[in-house]
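Every protein chain of the complex appears in place save one, which is left out.
Per-chain numbering from 1; labels A and B assigned in written order.
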Amino acid sequence: MTRIRMRVNGKAVVDDVPPRLSLADFLRERRNLTGTHLGCEHGVCGACTILVDGEPVRACLAFAVACDERDVRTIEGFADDRVMTALRQAFHQHHGLQCGFCTPGMLITARDLIRRNRAGSEKEIRKELAGNICRCTGYTNIVAAISAAAAALAGGEETDAGGTQHKATV
Amino acid sequence: MHAPSNTGLGVGASLLRKEDARHLHGRGQFVSDVKLANTQDVAFVRSPHAHARIKTITIPPDAEGRIFTARDLPRLAEMRAVPQVNGFKVSGYPPLATHKVRYVGDAIAACIAPTRAEAEDLANSVSVDFEVLPAVIDAAAAITKTPSLVHESWGNNLFIERVFQEGNLDEVARTAEVVVRRTYRMNRHVAVPLEGRAVLAYRDHRLDELVVYTSTQVPHIIRLGLSEVLGLDERNIRVIAPDVGGGFGSKARLSPEEAAVAALALEVDHPVRWVEDRGEHFLASTHTRDHHYRVTAYADPRGRVLGIDVELIVDGGAYAMWPNGPFLETGMAARNLPGPYNIRNYRVKTYTVATNKSPIGPYRGVGRPGACFAIERTIDEVARAVGRDPAEVRMDNMVTSAQMPYTTIANLKFDSGDYPAAVKLCAEAIDLPAVRARQQRGEPDGRLIGVGFACYSEQTGHGCGEWVSRGSPFIPGYESCTAQLMPDGTLMLLVGIQSHGQGLETTLAQIAHEELGIDPAKISVRHGDTGVSPFGMGTIASRSIVMAGGAVAHTSRLLREKILKIGAHLLQCDPGDVRCAGGKVVGRSGAVGMDEVARVAHLRMEALPQGVEPLLTVTSTYQPGIDTGVYSYATHAAVVAVDPATGLVELLDFAVAEDCGTMINPMIVEGQVRGGVVQGIGTALYEEIPYDEQGQPLAGTLADYLVPGAAEMPAIKIVHLHTPTPYTEYGVKGMGEGGAIAPPAAIANAVRDALAPLGAEVNETPLTPRRVLAAIRQAQANR
Partner (left out) sequence: MKPAAFEYVRPKSLGEAVGILSAAAGDAQVEAQVMAGGQSLVAMMNLRVAAPDLLIDIARLDELRAVSETSDHVVLGACVTHAAIEDRLVPDPSRGLMPDVAANLAYRAVRTRGTLGGSLALSDPAADWPTVMAALAAQVILRGPGGERSVDAVDFATGVYETVRGADEIIASIRIPKLSPGARWGYAKFCRKSGEFANSIAAAVRDPDRDYARLVLGAVNGPPLVLERTSSLLLAGHGEDCRQAITEDLQGLDFDDFQASLHGAMASRAVGQVLT
């Protein structure tokens, strides 16, 4: 067992974990944050996408021990986030979900692509969504929702609740 | 006929979904999200061989009590699918293999440990000594050659051989001036719902009940199945399908893992959980499609199809899934081969073959995508043979609205609809003249443009007589609903279907609103739980809106009668002078709230009218006005660009002209269409699970089994026709599967059109670049 410390959705957590425990399982089984879903465990489907230090990451391909000291944000951790709120409204209005299993990963990916200014065209959005499989909707409404949310947000500063500007870390 | 209430909340409203909130916040609850103290995880030891006798199973001594083989679970009986179909060979499907394994992935032992990782360690510590047997892999060859028997007692490897014949095909064959012969193949699929299967089971000692959470579409049927294989009374089993992350038919059968995990829960003192991983899903979830067709079409010089002669082989896999078995697939394909066409001479010889592959089950469209592929490609070839436009030839062959109701040669009774109108509307939606113009101009990058059409008619909401005639062991010809007005006037609807993405928590509330005037925001729909809902047959066969929608409507009206009696009494007027609207009972001179009516019925019985008993709970069932189904239908059109240098097919445009009668919620209908179409595109261009000669599946991850992604999908245009059927509530027809039926045919026809200058055609799905290039090369060699 290895002791790890992390921030999860703004809260400090400490735990002892076996090295092979994935970040996804750590969140789901140890923190009871079951909004992050497992659809493949080989990095393709995107259902497990979360944020680590502000960047989207596959929780199924990260070991919890390797995320020691990191800042992790799951779907449960976006209560006051302007971009996520706009996305949630848009997904609801545009019927961008059916069974809901892909939705948390889809929302986190959508939020990231909006923050990186990749929502300029339908084609661009679709390309950015290549890493999130949806088996139910056929994608049309998801793309429409992201486009609508981006338009609704445009003109305002795209920052998160903490006021930090996004940048990719090296 | 019903006139909609126009509140914007009832029938016809694109009401935003009630189920969205929890999913948008990551608070959905799928089986693997349910947390019970002391749960341990299960991993299965699975066969690495397609066909083998089990000689010995060696379990490490320190794993005693944590690893269970069939021998360790004596109460676990085998599953036996016994459809009432003459000539169908029955066999048992042991949830854990007994003396033989019959496909790669066949479960041999269940291992229990505190975590899944440790359970997998345990599974890897088990060693099994096999005597490998020849694997039966080539379904076509297996009809006549028998290197070994999948089921020893059978004598051959056929679940069933069946011929259907109507009309005078031999006469037609003798005299027809146009003969078109083709073979078609739709390759084996896996359903790939994003949530795999999952089971969590435990014993509730207080209620003396085995509780089984399972990601299923058919909870009551699973309860029935478990009671059979475990020898338990149904009253001692509760099955709960919480949120289910997609099913598409693949979760509508009793799975060996459900049976095994339930059996384990009876052996240990803690909850046991199995969460299917994606690798297991490819190996051991229900496989699907896998049709081979040989079609001969006889036509006149105008392209009128006079008769079709078909041989159909369905690769059924190693076992019959409980309760129906694989003939459901074959039977549906055979009956739908004549399509929406007026073809009066038909013969189809079918072979449903047992092979050493994963068993097959239903998947969106069931036998119809394969049948549609076969007939729609054939119609196109007939059109080319006579030098006419395929869209025109389609319309000439179609059953017209004037002919409705029309009984097809395969005894499908089309109730209503204008099939040729859908073709015309679809051609407009795709802007056919513009596509043709672009085709003429040529592409600067050398790619070839093509457009293709495909049509289908989809039997939905079919009832008692239809299922009986299919030999179904259970007859899903009705649905049930309990409508319960709470003491505070809010409403609970308890239904026997199971919504797993179709939005039934919303649409059923819309229907209840239509009848009772209660705001959908004050209505809760409970489904998926046998402990809560009256018996129901689950969500399959595009039945839910017809059957459950009908049940909600019917039950709500019965409830309304009683509400109006009480309300009228409180308003001191005649029941005939009041109606339900806006959450109230409204009379000429006043209104009383639903909450007041409910209060009286539960808490103030002294205020009830004479002869009216307390409570406001009604349970009733519903059957549609016709057994033979109500038929939604559509024409699909695909526009493609084919790169002759690489064989890559890009979808430039896709249009659907569909008719599903009255739409309870148009937004949800369109969502179902688009979702279905993209799965159909998956069939057309991406999805197959090939096998090698030893029976090893050659696709095991999402990196080698491709499902459609957003970047390659077109925006799908949808236009609607509206032909309400007289046989259902509000005139609704089911439509959930239709989107997946036509795309493979439309796309293959589009590719055919694009490659027409080269004389190439591809008659096998998926139309991979490899197959497209091979077809081009073949056509060049033939010249």
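As a convention for this text, a residue touches a chain if its C-beta (ideal position, glycine included) is under 8 Å from a C-beta of that chain, and two chains touch if they have at least 3 such contacts.
These numbers come from a predicted model, not from an experiment.
Checked against the full complex, the candidates A:Arg30, A:His92 or A:Lys127 give a single residue touching the omitted chain, namely A:Lys127.
Listed for chain B, the residues touching the missing chain in the whole complex are 115-117, 120-121, 124, 277-279, 643, 645-648, 685-686, 701, 703, 706, 708-709, 711-712, 768-770, 773-774, 777. Taking the whole complex into account, chain A touches the unshown chain at residues 2, 18-20, 22, 25, 41-43, 46, 49, 52, 55-58, 60-63, 65-66, 68, 109, 112-113, 127-128, 130-132, 167-170.
Operating definition for what follows: only the chains that are shown with their structure count from here on.
The touching residues of chain B, when paired with chain A in their complex, are 16-17, 19-30, 32-33, 35, 115, 117, 192-196, 243-246, 248, 275, 277-278, 500-503, 667-668, 670-671, 674-679, 701-703, 707-711, 713, 715-716, 739. Interface residues of chain A, counted against chain B in their complex, comprise 18, 20-21, 28-29, 32-42, 44-45, 47, 74-76, 88, 91-93, 95, 97-104, 107, 122, 125-127, 129-130, 132-143.
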